[in-house]
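First comes the structure, then the notes that go with it.
With one protein chain held back, the other chains of the complex are shown just where they sit.
After this line comes chain A, so read on.
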Amino acid sequence: MVSNVYFNESVILLNMEAASKEEVLEKMGDNLLSQNLVKESFIPALIAREEEYATGLPTAGVAVAIPHTDVEHVQRKAISVGVLKEAVEFGVMGDDKETIPVRIVFLLAMDEAHSQLTLLQQLMGVFQTEETLMSILKEENKTNIRSLLEEKLDFGVLEGEN
């Protein structure tokens, strides 16, 4: 099975301004929706899931969040990266009280449960490397972020290449 995950500049959002995590999820979800990567039900499902099972992670240097939801809301698997201009509070995964100021959001739109192990492990590897997270945070050029992540993550056969 060819497993290609959609990832290119069009799903990288820089200098995002949002007042709440819901707004972050709406903006990132809208972008995926406009490219037909997800269904309309994706955004409400994503917000509801984040409310129930928070995905903020207290990673080294800068906190990240990995919002995702059920596979039926996804048209085409993709990973979208959002860098926030100012931190937005997300709940901490596995904790019902604590929140954490998140600067980088990796939105996972997966179309199959229990798949993409290698990619997900590599992504967690990125979270564990403070230097990589700081580079993403400081970078102003989407193509550089794309190259940096393509170097670290195996997206399979890449589509959407220009």
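We take it that contacts are C-beta pairs under 8 Å (C-beta built on N, C-alpha and C of every residue); 3 or more make two chains touch, one makes a residue touch a chain; residues count from 1.
FYI, contacts and distances are computed from a predicted model.
Visitor: When you check the chain that is not on display against UniProt, which of "Carbon monoxide dehydrogenase", "RNA polymerase sigma factor SigS", "PTS galactitol transporter subunit IIB" or "(2Fe-2S)-binding protein" does it turn out to be?
Guide: When "Carbon monoxide dehydrogenase", "RNA polymerase sigma factor SigS", "PTS galactitol transporter subunit IIB" or "(2Fe-2S)-binding protein" are compared with UniProt, the left-out chain turns out to be "PTS galactitol transporter subunit IIB".
Visitor: Among the options A:L120, A:M134 or A:L148, which residue touches the chain absent from this view?
Guide: Missing-chain contact among the listed residues: A:L120.
Visitor: Using the touch definition from the top, which of A:S10, A:N31, A:T59 or A:S80 touches the missing chain?
Guide: From the options A:S10, A:N31, A:T59 or A:S80, the contact with the absent chain belongs to A:T59.
Visitor: Which positions on chain A touch the chain that was left off?
Guide: Residues touching the hidden chain, for chain A, are 49, 52-53, 57-60, 66, 68-71, 92-96, 108, 110, 113-117, 120-121, 124, 127-128.
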